[in-house]
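Here the structure comes first, spelled out in structure tokens, and everything after it is commentary.
One protein chain omitted, others in place.
Per-chain numbering from 1; labels A and B assigned in written order.
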Amino acid sequence: MAIDKKTVEQVAHLARIELQPAELEKLSLQLHDILGFIDKLSVLDTAQVKPASHILPISNVLREDKPHICLTPDKALENAPSKNGNFFSVPKIIE
Amino acid sequence: MELNQLTAHELLDKLKNRQVILKSILDALYARIQAVEPKVKAYARFKPNDDAGLNPQANGFLGGLPITIKDNICTEGLNTECCSKILCNFRPPYDATVINKLKSSGGSIFPLKANMDEFAFGSSTENSCFGPTHNPWNLECVPGGSSGGSAAAVASDEAVWALGSDTGGSIRQPASFCGVVGLKPTYGRVSRFGLIAFASSLDQIGPITKDVEDAAILTRIISGYDPSDSTSVNQCVPDYTDSLGKDIKGVRIGIPGEYFIEGMDAEVKLIIEEAVNKLKSLGAVSGRVSLPHTQYAVPVYYIVATAEASSNLARFDGVQYGYRAKSDNLIEMYKKTRAQGFGEEAKRRIILGTFALSHGYYDAYYLRALKVRTLIKNDFDAVFNDFDCIVAPTSPTPAFRIGEKAADPLQMYLSDIYTISVNLAGIPAISIPCGFTKNGLPVGLQIMAKPFNEEMLFRLAHAFEQNTQWHKIKPRL
Partner (left out) sequence: MKYQTVIGLEVHLQLKTKTKAFCGCAIDFGQTPNSGVCPVCLGFPGTLPVYNKQALGFAIKLALAFSCQIQEHTKFDRKNYFYPDLPKNYQISQFDLPLSRNGYLDILSGDKIKRIGITRVHLEEDAGKLIHESNSSLVDFNRAGVPLLEIVSEPDLNSPQEAFDYLTNLKNIIEYLDVSDCDMEKGSLRCDANISLRPEGAKELGVKAELKNMNSFKGVKDALTFEVSRQTGLLESGQTMSQETRLWDTDKGVTVSMRNKEGAKDYRYFPDPDLTVFIIEQAMVSLIKSQLPELPQDKMRRFMQDYGLSEYDAKILVSSKKNAQFAEECIRKYPGTDKKNMANWLIGPLASEANCRKIDLHELNVNKDELISLINFVENQSISHLSAKLVLAQMIDSQKPAAVIIRENNMLQISDTAELEEIISGVIRENEKSVNSFKSGKTNALMFLVGQVMKKSAGKANPKMVGELIMRRLTDA
């Protein structure tokens, strides 16, 4: 399966990464090569194979409904690039 | 020998017997760092004349002995940036579980963190926002990656021992390139809580040490069930030092044909064959085995790992922590932050992973990769029915030159060809020094075992080490 510039552009948008035209150009070619290499998987017949989304046979890991100690707002916001009082602050959402 | 050159278990003995005090060890380490760090650059954010203010308590089993930590393992109040601009100045408000375990064993966390490929994306430690680390054996070569800083620090005696993380070979390959010991434990053996995720289903934290005994000690300390990690396994941790000094008579070692293929360095091949003969001379029984889906490991890995990474790294968006680009529009802020904050390889992998999960491509790429992952795991299960472990090279080549593969991501990806299957199958594997090329670059021997059979790795690796001298040879810096 080939990947074209337009697809790379759409995917970059989904991933919220701005690409300069030169980057887009280069990346499209690189991804084309990488996917070409990955396409060798398609020769395998996997119709009867179960996907290994978890490699471990463990299941049902749960936690008791017991409270722990929370961070203080100061600690929670300590690393924030921008804050307003006890809130994290982000630029206006323009869809 | 200087104190900084000794192994952790030698230093622990000396501390216990009061032949040395902790401060002398630290002084020796700092002196060494001042002397060689400008050449090696094993540490992120290193500033000359910086003693980094370590003030350890000389108590507990480890007696305050410092451990060097990779920059992707969270240390409370201590910068943890994954060597990425996007996490600049990030100080975690908590310690990773392994850090807690080290502290409660009396270890002290070395205040300088080890350099790495940004977010562990790489096999050369060239992808660090702090610049590349140099291989102590040849400064023009890479130390391997992504835990290249940890491996180089241990190899150059700038660290007693270190923790790295291994997603596709990131502990074993740099250990091999730097002539030290590196272990990737069974998936679920060591808690991932506090390890900044690259690929959650593949990542494991493990030790990088000067010898096998140190690896056994450190693995025991960091292993064990953690209720904060759903994927950690509740199984008791044996004292791995019990596996040391045992003979290996009758141990069945499988040699996978698929690992001795074209593209493999001839010298490496010879050195590995000699190492296998050494193991046989010590009583191991070898046989040829087949892991037929080996050639698919790299493509499977670059789908599974990048897909998980694309989601794991979505949180780096300039809202709660880290770098934020200036913009008065949210979406633009996201896009600029991530464009400026991530390096080239990180962007490449995020976009590849996003593509593999996106509508219309999921079945062809992600789902198919998960299925082939099952086939790869089945290959190992079949071999372990008849063999106690698998012995193979850690890397097809010794350390390559800085810049040599930087322009060709696919060539770089292929350098992980012998290490990736282990992560996909979730099994443990160790890399130990087993010789040098004519140019003086170390070569690593990789031993793999069944899940939760780290004991077999230590037993075999220790027997080999005790009957060879490779681990005792030091780089000249």
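FYI, a contact is a pair of C-beta atoms (placed from the backbone, for glycine too) under 8 Å apart; a residue touches a chain by one contact, two chains touch by 3 or more.
If you're wondering where the values come from, they're calculated on a predicted model, not measured in any experiment.
Colleague: Which displayed chains does the hidden chain touch?
Modeller: A, B
Colleague: From the listed residues B:359, B:438 or B:476, report the one that touches the chain absent from this view.
Modeller: The single option touching the absent chain is B:359.
Colleague: Give the residue, chosen from B:195, B:372 or B:406, that touches the chain omitted from the document.
Modeller: B:195
Colleague: Taking the full complex into account, what residues of subunit A touch the chain not shown?
Modeller: Residue positions of subunit A that touch the missing chain: 14, 16, 53-54, 56, 58-68, 70-73, 76-77, 84-93, 95.
Colleague: Contacts of subunit B with the missing chain: which residues?
Modeller: Touching the missing chain: residues 72-74, 80, 82, 87, 90, 92-94, 96, 192-197, 199-201, 227-231, 307-308, 310-311, 314-317, 319-321, 328, 330-331, 334, 354, 357-359, 362, 366.
One rule holds in what follows: only the chains that are shown with their structure count from here on.
Colleague: Within their complex, state which residues of subunit A touch subunit B.
Modeller: Residues 1, 3, 7-8, 11-19, 23, 27, 30-31, 33-35, 37-42, 44, 46, 49-56, 58, 61, 63, 71, 75-76, 78-82, 88, 90-95 of subunit A touch subunit B in their complex.
Colleague: Which residues of subunit B touch subunit A in their complex?
Modeller: 89-91, 93, 187-188, 201, 227, 230-231, 233, 293, 295-296, 298-300, 302-303, 310, 314, 317-324, 327-336, 338-339, 342, 347-348, 350-352, 354-355, 358, 361, 364-365, 367-375, 377, 409-410, 413, 424-426
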